[in-house]
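Yeah, one chain of the complex is gone here, protein chain that is, but the others are all in their spots.
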Amino acid sequence: MARITIRVGPDDFDLGREYAALVADEADSGAVVAFVGRVRDLNLAQHVAVLELEHYPGMTEKALARIAADAAARWPLTAVTVVHRVGPLHPAEQIVLVLTASAHRHAAYDANAFIMDYLKTEAPFWKRESDGNTARWVDARDSDAEAMQRWLPDDAP
Amino acid sequence: MARITIRVGPDDFDLGREYAALVADEADSGAVVAFVGRVRDLNLAQHVAVLELEHYPGMTEKALARIAADAAARWPLTAVTVVHRVGPLHPAEQIVLVLTASAHRHAAYDANAFIMDYLKTEAPFWKRESDGNTARWVDARDSDAEAMQRWLPDDAP
Amino acid sequence: MNTVQLLYFARLRDVFGLHSETLTLPEGSAVADLIARLVARGGAFADELGGARVFRVAVNQEMARPDDPIPAGAEVAIFPPVTGG
Partner (left out) sequence: MNTVQLLYFARLRDVFGLHSETLTLPEGSAVADLIARLVARGGAFADELGGARVFRVAVNQEMARPDDPIPAGAEVAIFPPVTGG
């Protein structure tokens, strides 16, 4: 059984520390993949002053735990960590961390991308950009919905 | 142009520090993917006491730099780091680190897997396992050659 | 009649000017019945939920489809497509 850790909150995370906690000294995880999503400096106007991340408390944790469990059922994972921040974030700040550990590198890669693709379409977070004057909600992207689709069986509706 | 960093040597690496050096405070890299390969505790006998990593000095750095440059030509990357250790390594120790940064997560994921697939088939490193009594050279795996093949154009020989 | 707690998030909360409300629905109502009732209010509700715009519904914090039933005492959230990560 994969060890699954989910955390949602305003606090920043430390990749090195989360990685160390994930694998510790155990020698089963021959492959660890980490994804870090960060605030980019482009979108509204030329300059995003602040990105506000809203979420649906309670449901976010539940949705992330389900996505991680689905990944662990699909690939032979030893451990999964998902950390997602909420609240105001500035360019270059970290938003999301996904860590997947496995004996096999392709399992760790694929499970990690699977978790991010589902997180982007199923976990209730919303971004609002503001440049100090104007604020606007970020639109969902078709490319994210398509990325999620690729994990469905071919005969899915 | 992607910033490319290659390092080969006996010293261990710190994922958190390499990540911080890769992206610093810049807000172009919305997505960072890290792969860490570690020594597993299985193979020869039940217990690998030590894994000795030999390499071809000079050619290793050149091969890794070429693989990283190929990845940067194929995906819109902002930065790449590849660190590979040599010498004696024990179970749970780190062997290899690949970091890829991009504005787009699928570019960061795919470039990272591409680099690992080519590293596994093109970079001159060899593993020898020893349990204290017996030592044996690790055989190359067909699955690694197949993983590399998937990046070739469909009409390649 | 069943009592249902409605929650709105993100852009929908802004355009409705409403964080939450409590409604009573006939027993056996499905998600589609609730949406039809909100659309009947007209205004922003009709614009957002009655036309071509895409939205999502969660019942008791699970993503739901139009024909999913709404149990008594349910927490039903309506929100735009998500944009986290």
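The chains carry the letters A, B and C, assigned in the order they are written, with residues numbered from 1 in each.
The definition used in the following text is that a residue touches a chain if its C-beta (ideal position, glycine included) is under 8 Å from a C-beta of that chain, and two chains touch if they have at least 3 such contacts.
Worth saying up front: this structure is predicted, and the values here are computed from it rather than measured.
The chain not shown here makes contact, within the complete complex, with B. The chain not shown here is touched by just one of B:Arg40, B:Arg105 or B:Lys127, and that residue is B:Lys127.
Where chain B meets the omitted chain, the residues involved are 37, 53-56, 58-59, 62-63, 84, 95-96, 116, 119-128, 137-141, 145.
Going forward, only the chains that are shown with their structure count from here on.
The centroid of the Cα atoms in chain B and the matching centroid in chain C are 48 Å apart. Not a single residue position of chain C touches two or more of the other chains.
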